[in-house]
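See below for the structure under consideration.
Omission of a single protein chain aside, the complex is shown with its protein chains in their original locations.
Letters A, B and C name the chains as they come in the text, with residue numbers starting at 1 for each one.
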Amino acid sequence: ANGPIKIGFLVKMPEEPWFQNEWKFADQAGKEMGFEVVKIGATDGEKVLAAIDNLAAQGAQGFVICTPDTKLGPSIVQKAKADNLKVMSVDDRFIGPDGKVIESVPHMGISATKIGELVGQAIVDEMKVRGWKASETGAISVSFYELQTAKERSTGAISVLNKNAFPAAMIFDAPQKTTDTEGGFNAANVVLTKHPTIKHWVIFGVNDETVMGAVRATEGRGFKAADVIGVGIGGSGTADVEFQKADPTGFFATVLISPKRHGYETAANMYNWIKNGKEPEKLILTAGALMNRSNEKAVMTEMGL
Amino acid sequence: MQHYLKFQSVSKVFPGVKALDSISFEVNAGSVHGLLGENGAGKSTLLKILSGAYIPTSGEVEIDGKVRRFHGTKDAIDAGIAVIYQELNLVPDMTVEENLLLGHMPLRHGLIDKKTMTQVAREALASLSGEINPKSRIRTLSIGQRQLVEIAKALIRDAKVIAFDEPTSSLSDREVQKLFSVIKDLQGRGRAILYVSHRLEEVFQICDSITVFRDGRIVKSFDDMSALTNDILIRNMVGREIKDIYDYRERPHGERLLEVKDLTGPGLTAPASFEVSKGEILGFFGLVGAGRTELMKLVFGAEKPVQGTVSIAGKVMDASNIGSSIRNGLVLCPEDRKLEGIIPISSVSDNINLSVRRLFSRFGFFINRGKEAANTDKFIEKLSIKTPSSAQLLMNLSGGNQQKVILARWLSEDIRVIILDEPTRGIDVGTKSEIYQIMYSLAESGMCVVFVSSELPEILGVADRILVMRSGKIVGSLSRNEATEEKVLKLALPVSGNV
Amino acid sequence: MSANETVAKKNVLKGLWDNAGMLVVFIVMFCAISLFVPFFFTWRNMIGLALSVSMVGMVSCTMLFCLASGDFDLSVEAIVAFSGVTAAVLINLTGSIVIGVAGAILSGVLIGLINGFIIARLKINALITTYAMQQIIRGVGFIVSAGSAVGISNSRFFGLGSGNLLSIPIPVIITIIVFIMFGILLNKTTYGRNTLAIGGNKEAARLAGINVNRIKIVIFTLQGAMAAFAGVVLASRMTSGQPNTSTGFAMDCISACVLGGVSLSGGIGTILGTIVGVLIIGTVQNAMNLMNIPTFYQYVVRGLILLFAVLLDQLKQRKSV
Partner (left out) sequence: MSANETVAKKNVLKGLWDNAGMLVVFIVMFCAISLFVPFFFTWRNMIGLALSVSMVGMVSCTMLFCLASGDFDLSVEAIVAFSGVTAAVLINLTGSIVIGVAGAILSGVLIGLINGFIIARLKINALITTYAMQQIIRGVGFIVSAGSAVGISNSRFFGLGSGNLLSIPIPVIITIIVFIMFGILLNKTTYGRNTLAIGGNKEAARLAGINVNRIKIVIFTLQGAMAAFAGVVLASRMTSGQPNTSTGFAMDCISACVLGGVSLSGGIGTILGTIVGVLIIGTVQNAMNLMNIPTFYQYVVRGLILLFAVLLDQLKQRKSV
């Protein structure tokens, strides 16, 4: 190619800290290796296609994408082909018309279900540490079924709880209207109202914000930090807020996924693919790391944050 | 002769008001039937029933011997009925021709035929006034011109029954005469015409028969106009004797109070200067679009003047600051009641106290309900406003009563100068004479009254001095003694040959 | 005699219906839910319900004024988010709660002032202005916070949102005070009556010497201040300022007002109605969650309730005309 290499980096929720970080690290890779990263937020299918056109128009040679919907895969692949762009996916893997993943597109990520399972495992482990009886413990699942990923995260966590003999009848769904703290707060409050006799609560949800909201709700009902295990997802500023507080809160831990690998490595791989024709591995799975009060610093450094 | 239009014991009940009570009368083809009555007597309601805008509570309308039931205005239009409403109903951002042909534009191959449309519009307008361009937007026309458009609308439809609800209330004499010749022509072509007006001289000039309403009932019908006099009509309408509705009262004038100097602004073509003394009633006369309304708005501060000053008792007013005008006792009772006067969804009481409430309030902030209620009751009584209660929404009052409410709003103020822009438009004779009396007593107590009117007899009967405006400038001043109809009209009409 | 009494009774009922139709609807609904939905009518749930509507409640008061004057405000949701972030950033920076709260509210005042100025003076349509402002402020909020929650270091600040007074949460108490204040403002002051007059007929109000522009600017400024205050309370409850919170909040407030009989074309509105509107929205949401209604069906139910409620109100008004 003539001129500097340019790659696109499209994400589905540009406002989320997670994607902000991916972008940041992609940029870092670009600076170090000498290519340009075009960052576009593409919140729905239409915007994705427009963004791909836009990339082609400005002479990019390939792009990394976290698609707003995995079923968009075929049309993204088709569009990329039409515009002569290389494509790889990050975070969410493309799904073909047959309902199976599209193996031909290189992917880096960790499945939403996996993240959920990590959350579930963390909860189960901590329950054992605290020695809670299953009969006295309830689970609040702050859910948001409008979003496929959110749904998978919840199912992942629930499956682990189920496997570890957590009674299904004690897992309470708390659907929220908005995926922010206020949404989590109001949703959790209702569950708390309905089950006034339960002594201990475990909480999981879509992201750190909703879990934090639910934890606030338990505090409002007089639950002490020792009676609540909330595990979030993201490892964003919200989790940090909780861990920085002088006294521990019910927000026990969060699953931190490294935006560094996802951002930096995908961008770098794409660059190599374009520059040297070296196609990235078809599938790279990263691991999430459980981060809590005590190991926050260490985990962060390890993840390159 | 056959009765073309027949009302048979038509009644209409609104919550709390029986607007029409078993009305029956008929109108012949080729005749003009006058409807008279005080404000709120039910005239407009009857016309709205005729036009299908209201459905009568009971009774029926017969046209050409057949009972017709209208479920909407479209039915009435299809039955050959055209009503020109008291309140103008035009689409401001459309052109004159589109308004004229609204609802039945000419088509060619399914698309609008603009050429034919312009032609039809031009013809209809020509019979009324040559000055309106069919391509102008309604927004750019004066109220008088809009009224003409409204009338032309009915002419275009070539209806069998045509009803006019106070069509002349904002027309000049010249336009009125033109309208009358149009009506005469319609009459000659066998149309049945209903004519509502508060101007008795018009009624005598144009009507073949008359029905007088009061409180939703027919007081009396007159088929023979020759035996009829002004006094008889007034007695039937108002229920009492009014000898001279103007009943002019002489009074001394004090020192100069309002002084307008070289005022220029939109709508004016030359700087306007005039002054008014304490105790004086200054009349403003002019034809449609002469610029009186614009001048008054400039004086009041509702519009920003390009230059010039307004001062009261030597103190120069803050230009284009309505609040300060009112605080200094300068108020304007605006011309366009619907657009600039009433708050339709507010109560009578809220409408009356809209401005004066600040004076009653504590710390200028907390309202004083007691004082407001007392003020409302005082004016309902004083101006005999016809309303079931002070809590009634203003939109449910008749046109004339709405005008009275606005008058009450300004009379509540502690005024020194009051500008009344067409205050008697759409007001019945009885109330008119009450309003004149109010003007006299305001003047007697040392205020200035500026009185804008398009009714020549009224101006001549009430004003101490008359200023005449023509196309945006003041063209003459006549004292009460020198003023005659001819002299005033001569000043008001366009110069040489244009007539 | 007895016939007369029946008539009198009928009139009382009719009067109640005309003046407070929605209130009757709400009471019936409330009773029915209390009877049939377990846990609904418990002290705990009532407190939870009150808390969940406290923010909508506060901002609906100023929204009522905005709608009553014939305008709109879609920017409140961004102001809520932005002021929370501002408060968090300022408290962390200066360590002073007073500065944080004052700064946040000031930012709301400023945004409201700009809204008001553009709408009243430059005569730009309110819907478009406040929608544009929503975008702008949302963006600025993201920029300031770098897109993620800003934790608040000073824990004394949390009392505002999480504290109790006589076992009633402070946000609820604040909301009640706000309702009373704005009720007085609307009914007993020239400011309130003039607001309604402007909504009824702007030109008539102007010609009656009411400074329309000033009142409009005040309305939007108050709205900005109130939204910012709600944002501060939220930040305190959540112990952090969040830039992406409260999407859809403006429409919630507008819906509450409309349910409460406020006319979207201006000129009509009562505080009692607004309270009822807020309570209906909150109660329905709460009951649906208690009844375990699946999320997707909740969308449908919420929409239907809104539709039926305004329909009912409309029918009532049509009858009484």
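Criterion: a contact is a pair of C-beta atoms (placed from the backbone, for glycine too) under 8 Å apart; a residue touches a chain by one contact, two chains touch by 3 or more.
Only a predicted model underlies this, so the values are computations on that prediction, with no experimental measurement involved.
For the chain excluded from display, the touched partners among the shown chains of the whole complex are A, B, C. Contact with the omitted chain, checked across B:L102, B:A270 or B:A374, is made by B:L102. The omitted chain makes contact with just one of the residues A:A57, A:V129 or A:A165: A:A57.
Note on the undisplayed chain: of the listed residues A:K71, A:K245 or A:K275, the one touching it is A:K71. Seen from chain B, the chain kept out of the figure touches residues 51, 53, 72-74, 76-78, 83, 85, 89-94, 98-99, 102-105, 107, 110-112, 153. The missing chain lies against chain C, touching residues 118, 122-125, 127-129, 131-140, 142-143, 147, 251, 254-255, 258, 264-265, 295-304, 306-307, 310-311, 314, 318. The set of chain A residues touching the chain not shown comprises 14-15, 36, 38-41, 43-47, 49-51, 53-54, 56-59, 69-72, 74-75, 78, 82-83, 95-97, 99, 145-148, 151.
In this text, only the chains that are shown with their structure count from here on.
A straight line joining the Cα centres of chain A and chain C is 33 Å long. Here the spacing of chain A and chain B, counted between their Cα centres, is 70 Å.
Note on chain placement: the centre of chain B and the centre of chain C lie 43 Å apart, centres being C-alpha means.
Shared interface positions of chain A, i.e. residues touching 2 or more other chains, are not present. Annotation for chain C: no residues touch two or more other chains.
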